[in-house]
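The structure is given below, and queries will be raised subsequently.
For this view, one protein chain was removed and the others were kept in their places.
Let's turn to chain A:
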Amino acid sequence: MSAGGVYCGYCGRARDEGDHGACARRLGVVDPPRFCAACARRMVVQVTPGGWTASCGRHGESRSA
């Protein structure tokens, strides 16, 4: 699941639909991804003091660096 997938990790809409500038400003600053970039499913996200994990039922887990 790359950050540059088909769907926006913040709003879940297709990346080629509309402007995601505001989404990008939130992601990584105050928000972890909530939607799978590959399929737009809502992910189960766990935020911890030092990072986050996000799990998509179809595409598996991603985590902060």
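In this text, a residue touches a chain if its C-beta (ideal position, glycine included) is under 8 Å from a C-beta of that chain, and two chains touch if they have at least 3 such contacts; residues count from 1.
The rule is short, and it goes like this: contacts and distances are computed from a predicted model.
Entry comment: the absent subunit's protein name, as recorded by UniProt, is "Biotin synthase", drawn from "Citryl-CoA lyase", "Biotin synthase", "(2Fe-2S) ferredoxin domain-containing protein" or "Anti-anti-sigma factor".
Interface with the hidden chain, as seen from chain A, comprises residues 10-12, 28-32, 34-35, 42-52.
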